[in-house]
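Could you have a look at this structure, given as structure tokens, before my questions?
For this view, one protein chain was removed and the others were kept in their places.
Per-chain numbering from 1; labels A, B and C assigned in written order.
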């Protein structure tokens, strides 16, 4: 349902945000690396080298890359089980990520967490969580600590539109608004919660309306243009840093694959998926770089470089020794 | 915080809703009976004849009486631990209510539930619940059943403003909006959650703003005038019955006593309490009846009658045998 | 007798009960259009329409509570948790409302509702998705807790659960859906299995193995192995944890004089502890050895397959425990 307060998504296919090759190229590289990393995981999964649930973010790369590009190192990121890209964008290398998916000792979390639970203290990546909505209060908690210490850090919390109906999200939102916690709640609205389209899970089409209930700042836009995502999230991050106020941001995007590797995604028409693939944020950025005058050759070099990075990471994961201990990680002595 | 969407409470002290003695007198009688019943409970509590938590509704009587006056017998009511008045207004007699508070075998729920857990199947009073927010989904469930059966019944769910931050409320609200369940969610905003004033528990002063997040109908007004409450709730009930749509209604009111008998209520100034006592909904209705031409003598008769009813109920509770069994009420054979 | 899968048995039970009683409906995430995350509700939407097969948003506390409210006024909801790991966000509705309303209302309102879904570890789904909370629900008066191990038990017990006038927590083995078993044919009112009756899955005289859900299969495998060494295990499956059929269990333990309890979950204060308490209390004089317990390691479940296997109770662990109980080591 659309309401008087619904924030329209401006159709801006032809009006890309101002940028330069210097700014866009590294973000394009990140998105491409994430895409290749996800494809490599999918392949390894089908070969039985990765187990459990594997949730890919292919198609949504511009959201995590653009948003996290607006951050400083000290800022925190909290994400869901669909978080390989977020970890990579925050600065985690492909090697420990893939090794983790392979369940190896060299994995980011020693083979204990797998795909859904990537954590990296060095880059302030506070983790990937598997209980829908349960991580929103955790993000508010990191923001609470920043306010408590006055360290000027902001926290980004990513979640899907399907999470917007659960209590954990509602309580995190209410407390962040009441206490003015420096957190940016980013709804990656990929329009499906597993097999459920938005109209069967939400009474309104605009998730950012949730902010009105708390007099909280809100924003809503599409996630095709990585630079636009960066700019708009930067505004919210700036608000968090300076006024300490939270923002609820909804970014409309689309996942090209099923919910997880075990989901054939039969609930969507081929046309719908094709339509969105035409809007692929990677192609869009690549074209934009060409328009901005980046030589084809440089782009080819960049892509070869990414290919090599991921191949190396896959090899690293394949060759690493299996995970071998878990008792030391139950209770901290 | 007040926002652009905040619904102002119209100051209508001097513009009472149109009514007649025939309509108002019985509602005044109910409010008075509830007031006397609460006073009798307070007395018995101080004498140690009632134990546990005792939450009185003195000062808020116009809300439950006015709202429930808008219902038919088949309609359901779900309430909190502060529900003696709601049970009475739905048609439960003072005798079984007081006997329950006394923990007697003749109590409404056989002495098993006490003050916080009154239930009455005959009048479709679905109960008093002690976990804040936990009863909102239950009310949505009764409404779901009405929709499922098409029985045309509406469900009223009462809760405090303090409940508006908890997940149970948020999820009940979201599902009621999505599925268009015939429920009216009534926030009895008495401005305090135990010792916490609204400004320390809510980011906005207007609880009904929660409805905007779901494109749900909303209303907000003060609860001094029992007829006004009846009229405004009747609109929401009508909406539920005909279109099957839910409404979030906030009624601003005030409790004259502490949160429960054990709370001295030191967090409020004498002036504040006095100011609200001047707005006492009972005095207001009594004066209105006189203005409408009800003879003083009739009012006195009504009041004597109420006095007798409650005295009889107290005696009944005092003389009843103690509760004596609980094993039969764990599992239904 | 037709041999069908545990999944199909559950599906048949729901279909038959929904055919029989229009007040029965199912509600949960992806139960309808998606035919269930584990396909247990396959085809039910087509047969019964969106009115009776209700897809929900992600709001377990909300739809569990909606089920409770609907049950109070006469419907018979089946609430599916995509897995019982997610029941933790709804547990307040189950424990504080569903289990207590019959008592709080002095017997006026009862709550005929089934909370069902997969429980226990699957394969490599990590710590937040690999938990067994049966001891939580079994702890609570006002609830019944059922954990079938075979397709036949699954069907007969789910039908009984749906007809029960009390809240029933029905925990399915996440790794049992594809297992098959002989399931008797018959009309909609045939072959119901009463809640609260244990079943001897294999007879034996030397030692009693007590297990439920997936661990029954582990015990049967261990029993085969041990039989080769001439050790005859009796495998007893309580099937229902609350109410627990202590007599059938105790009879077996008195007969064999030895008892090993096998559970897939964490050891400390797991349901196996309750079984151990009951058996030592009722059979102390007949016990020739302390009661042994085989459980998961006392750790959150790791992701890596090799570690996950190490953590979970395996046939070899049961065999070792049996030998300890028989003083063969």
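As a working rule, a contact is a pair of C-beta atoms (placed from the backbone, for glycine too) under 8 Å apart; a residue touches a chain by one contact, two chains touch by 3 or more.
All of these numbers come straight from a predicted model, not from anything done at the bench.
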Worksheet item: Considering the full assembly, with which of the depicted chains is the omitted chain in contact?
Response: A, B, C
Discussion item. Among A:172, A:223 or A:281, exactly one should touch the missing chain; which is it?
Written reply: A:172
Discussion item. Touch as defined at the start, partner being the missing chain; which of C:34, C:177 or C:271 qualifies?
Written reply: C:271
Discussion item. Just to verify: which one of C:11, C:83 or C:126 makes contact with the chain not shown?
Written reply: C:126
Worksheet, complete the sentence: Across A:25, A:44, A:70 or A:112, the one contacting the chain not displayed is A:112
Item to complete: Would you write out the residues of chain B that touch the absent chain, in ascending order?
Response: 51-53, 100, 103-104, 111-117, 129-134, 162-163, 165-168, 193-196, 200-202, 267, 322-327, 330
Discussion item. Under the stated touch rule, tell me which residues of chain C contact the chain that is not displayed.
Written reply: 61, 85, 88-89, 91-92, 95-96, 99-100, 103-104, 126-128, 131, 135-136, 138-142, 242, 244, 266, 268-274, 276-277, 280-282, 284, 287, 289-293, 298-300, 302
Discussion item. Take the complete complex as the reference. Which residues in chain A touch the chain that isn't displayed?
Written reply: 76, 78, 107-113, 117, 119-121, 126-127, 129-131, 134-146, 148, 167-168, 171-172, 174-175, 178, 326, 328-332
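The criterion applied here is as follows: only the chains that are shown with their structure count from here on.
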Fill in: Chain centre separation in whole Å, for chain C relative to chain A (CA means)
37
Worksheet item: Measuring from the mean C-alpha position of chain B to the mean C-alpha position of chain C, what distance in angstrom results?
Response: 41
Response to the item:
Taking each chain's mean CA coordinate, chain A and chain B are separated, in whole Å, by 45
Discussion item. Where in chain B do residues touch at least two different other chains?
Written reply: 167-168, 171, 174-175, 178
Worksheet item: What are the residues of chain C that contact at least two other chains?
Response: 57, 59, 61-62, 89
